[in-house]
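Only a portion of the chains appears, each positioned as in the full assembly.
First chain written, first letter: the chains are A, B and C, and each begins at residue 1.
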């Protein structure tokens, strides 16, 4: 046993990797405090606590951050219609800064100078964890074993990890490992690596865990009404059975149930990691997918066109920052404030149908709508003068005519 | 009959409105040439020709522009992943400049100084038609009866139009009118106005015409492989029955069939018109929806991350310009060239499943892929040094730490 | 005299044009209330009042809006570093919504249903005036004589206007008219039209009125220290004579004096009007030019790099909106709030020299600076690990190497 290096707070998952890391950190001379955030993943938290203590953790913190995750991280993403590279709803990327916040808080409480995590050296999560930690507590030192040669050279593959586990009394999973890796939280689950690394390989049938196969999903839709205030869902009503949910966490869990039952939220994509490589991921984001569609709709209904356009640009940037791990940065904070400001009028109710892997918008209403039925009507003139459109078009055509004039000049010249 | 005002080329649809306009234009003293573009709508073109001639058209041109529509207008939109306000695939907006091009060409051929159309005074199509016409032929004069008081005050509603039709021997539709209006072309069909003007009203069951109700669609998917070159589909293969299509038009028609059969491509949205009002539209874009998903996927697979980000910004702008009617403008031309340039490496094949209203990407391959399986692998180190990520993260955190330092200073001051 | 059309509030300048319009409006049957905003132009306001009353104005309002102009319109532009098309500091564009606000307020107070202005039918100012009026009071009716055929056909040129003036006892300017038109306010003066319409013609020597010819300006600079809070100047100190100014209006006037004395703020540009034509303008913006440079400097010193980049994009949009007349719009309001939020840390003092037409930044300091002298020092390592830069560079090069790999593949293929 080496000389004490002080206390490290480890982002502990209860799985094989972080269990081995826990023991290895002790071996290196750290006092290890395990921090396990309940962020909605399926996990036996009490078993994990016992395991960590059995492996020598000085203390174990298990903290339920689900509500905070929904309210402080998912809701801003819903407001932003956040989407990375047109497809990814950022389920993992949103969870990391939430966990990191808890991790750093415990480190400060425990007077620990180090935090550690089990993220690999090629991924985005290492960046997301660490940028969050450094932003929140610049003096913290991060221990990332998967980037330390003394660790990754000792454990080049799973067999070596298993050996180590057996030698140190670390419980080894009894079920055979899936040939891919998973990461789950309340918002989504990701599948990547292993057989999925070949981007041509189709996801095997048994892979999905959060959503039903649309082929086997119910033959009748669930029709929901989702009510928004300031761009955030505040109530969901199932028009079939009248069920309602209105607290943030319960509402989100309920949407996960409904969407999961109807197979909503599956994607298979190739994305660009921050560190510069392309990777393939399969994701399930059930509630997030419903909310993406519902929010887009109520926003389009209530927000001015030009404000929307500006906000869309901000959201693109926001999504990229979140993906890259910059949640806790001045620019991301700035964007959240701006986007939040834009959501002030985003109030109203969207009616939608969830069916066979799809979300169908059926209608919407709002006390803050900018939609003017009389103005737009084809049967009523309303407060609208058709002749104005003539002037509008003519003036808009001025520039185009001038350009044509020039082009003709050029073309004529070229023809001579 | 007034003194001759010269020749006008009318964008004729064969329907009640443009038939009345044809007669009315004659009444105003124009020689009317009818121009009917076959852009993939379901229409009895020969009947329309006879009708126009019977109503007094001097000449009737019926031109099949479907192939041109696909190759010159839809393909650039596919390359751009063009989407207006995050949802609308621009089916009508793409058709207008294609029709206008034909209209102007006929006007020039006929030595006509005027063109006319039946678009209303509150919509986008008047703008799209006219900006295209003026851009292509600055000297042309546009007659837009629905914006002329002498026309729209005479025909405040459908009854007056019916009366006029009866009086002038204009055949009146025998089937009762749908309580909404439709516009169809090869790419999509739109439904709006009438009972749809209340944005809360759900689309009635019988409305859809291009796609099957997903509730009644087949219980087994069609699995397709779509091959792209320069960002454009060049071959589609149905892995089920081995059917293939490779000419642009046939390929697009085939995708319409498959998507239509599986209920793919329905949306119900509120959008912002160029003239500044919000309107509600319901659209079906079967083939366009499949191609949107397929192209997004092959592009992500083959295009550099940063090029993609720049191109995404250009596409946003492109979509807005197309929606607003600026297809034939210097800026839209510039964007098409830039986007086209970005598509050079977008080559490869996407495998996808079409099922119950959804398109599921299953896998992809490409000779120009930037995906590096060895580099990204979690099991192989490849040509990658994990320690580099430490430096990368540390340098990225510098700025965040500095900001924290400043913030603390400020906070401390505020606490004093 | 026609039947009374009610009251119109006319944006009156005291000049020939709006005097003729005043009389003409009366002739058309309006009761005319004259509104003259003192926005810093050189004008004998009392003479203008008498003139308007003599011409038959029912009432005359002369309102000093200079302070409001500086605080509510110029300051947000300074915060934004607002610049249209990379060069124009928006002096006229900022004044219009300020005047329009006063105009509408008087109309509401007087119960007038109309407002009128003397802006021409080809310019930007008509748009700026009217969009502001409609945004602030949607029911107002705007009378724009220069767009009414009965007016502009009657007055095709200056001689007809002079005749009309003489006939109606409207005082005619005694000094010969300059062969260009001018528009002045506290922020700037513009020169356009007449002999300046030929973009090749150099501005004649005697044209400039707000700034000294740099060839004749003092041979010693004035060195100023400008102190900012929230991105707005709060104090200026002349280090030469110790003069200070700290109220917004006085500070701005003082900077106009200093800049004018040293010939700072002249530009000659061709710009793009909102209505789609290019026009040539010569502008003098003395204080605005100093503040543009000073604010850029203090902002760069105190604002995070990435926040700055986002804010720069917002400012580009803001400048375009202001130019086009959308100051009083939801999107411009949104941008002002976002930009305002970004200015919270923009605090500190910039030292600069004003000399021979130029502004030279000499140094800056700030309690909120993000500049870290120790961190950046070439002589001190500070809290910086050079090896981290290696990792940073290597990771950033990953993507470039991958691209090269692909390109080589392609090139090899092409060579085969």
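In this section, contacts are C-beta pairs under 8 Å (C-beta built on N, C-alpha and C of every residue); 3 or more make two chains touch, one makes a residue touch a chain.
If you're wondering where the values come from, they're calculated on a predicted model, not measured in any experiment.
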{"item": "Overall number of sequence copies in the complex as this file defines it, 3 displayed", "value": "4"}
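One rule holds in what follows: only the chains that are shown with their structure count from here on.
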{"item": "Angle, in degrees to the nearest 5, of the Cα rotation that carries chain A onto chain C", "value": "180"}
{"item": "Same or different contact residues where chain B meets its copy chain A, judged by the half mark", "value": "same"}
{"item": "Between chain B and chain C, centroid-to-centroid distance (C-alpha), Å", "value": "40"}
{"item": "Interchain centroid distance [CA atoms averaged], chain A/chain C, Å", "value": "43"}
{"item": "Numbers and ranges of chain A residues touching at least 2 other chains", "value": "275-277, 309, 313, 326, 329-330, 396-397, 399"}
{"item": "Of chain B, residues touching chain C in the complex", "value": "304-306, 345, 367-370, 372, 375, 384-385, 387-392, 394-396, 398-399, 402-403, 405-406, 409-410"}
{"item": "Contacting residues of chain A [partner chain B, same complex]", "value": "81, 85-87, 120-122, 126-127, 130-131, 134-138, 144, 146-147, 149, 152, 157, 181, 193-194, 197-203, 214-215, 219, 221, 266-273, 275-280, 296-297, 300-301, 305, 308-309, 312-313, 316, 320, 326, 328-330, 351, 355-358, 360-365, 369-373, 375-379, 381, 384, 386-387, 389-390, 392-393, 396-397, 399-401, 403-405"}
{"item": "Parts of chain C lying in touch with chain A, wherever the complex brings them together", "value": "275-277, 304, 306-307, 309-311, 313-314, 317, 326, 329-331, 334-335, 337-338, 341-342, 395-399, 402"}
